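With one protein chain withheld, the remaining protein chains of the complex are depicted in position.
For subunit A:
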């Protein structure tokens, strides 16, 4: 009995030992996302290349690149970053098809393209983006990121047509409540509360 326990303990510790580099690397990358998005993107890229069956590192690699694509960098760099983000969205999607979290990323990346050149991509991507958010919403109506980003996208369209944005405010309230209840395990996506609170200020 003792031998079995020891064996199990040792096996477990070896497994833990084997797992920890992933956890360590992911934790470090997540910490870097705010202060050094570029370093974070690279770390996620490395992990994604090593973890060939796991959609989560690719997801974060895409997200970090999207965060660098809102027009704060020169055009050429933005273009390359957006292409990189798309590459990782495609990887994540092939590993986890029909994932509402990844659809949200695609919606955000489409918005980056529209910001990049509205006169070309506004026409091309606004319809598809709305359709994408609706699809994600139908699949995961209780995912706070789906609820919040869909509402923020619709508010953006409404603002463009000089329409009232208040119909979407209740969605933002709902999203905040969902964020507070959200229980995620491991490295599953859990961002978005901050942006939602900021978007809520338009409702006041």
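Heads up, the rule we're going with is that a residue touches a chain if its C-beta (ideal position, glycine included) is under 8 Å from a C-beta of that chain, and two chains touch if they have at least 3 such contacts; residues count from 1.
Definition applied: contacts and distances are computed from a predicted model.
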**Item:** Listed names "TonB-dependent receptor", "Ferredoxin", "Ion-translocating oxidoreductase complex subunit C" or "Multiple sugar transport system permease protein", with the criterion being the UniProt name of the chain not displayed
**Value:** "TonB-dependent receptor"
**Fill in**
Considering the complete complex, of A:38, A:54 or A:190, the missing chain is touched by A:38
**Item:** Touching the absent chain when the full complex is considered, from A:80, A:140, A:169 or A:197
**Value:** A:80
**Complete:** Of A:162, A:185 or A:201, the residue that touches the missing chain is A:162
**Complete:** Listed in rising order, the subunit A residues that touch the chain left out are 3, 6-7, 10, 13-14, 17, 21-22, 24-25, 38-39, 42-43, 45-47, 49-50, 75-77, 79-81, 83-84, 117, 119-120, 122-124, 126-128, 130-132, 134, 157, 161-163
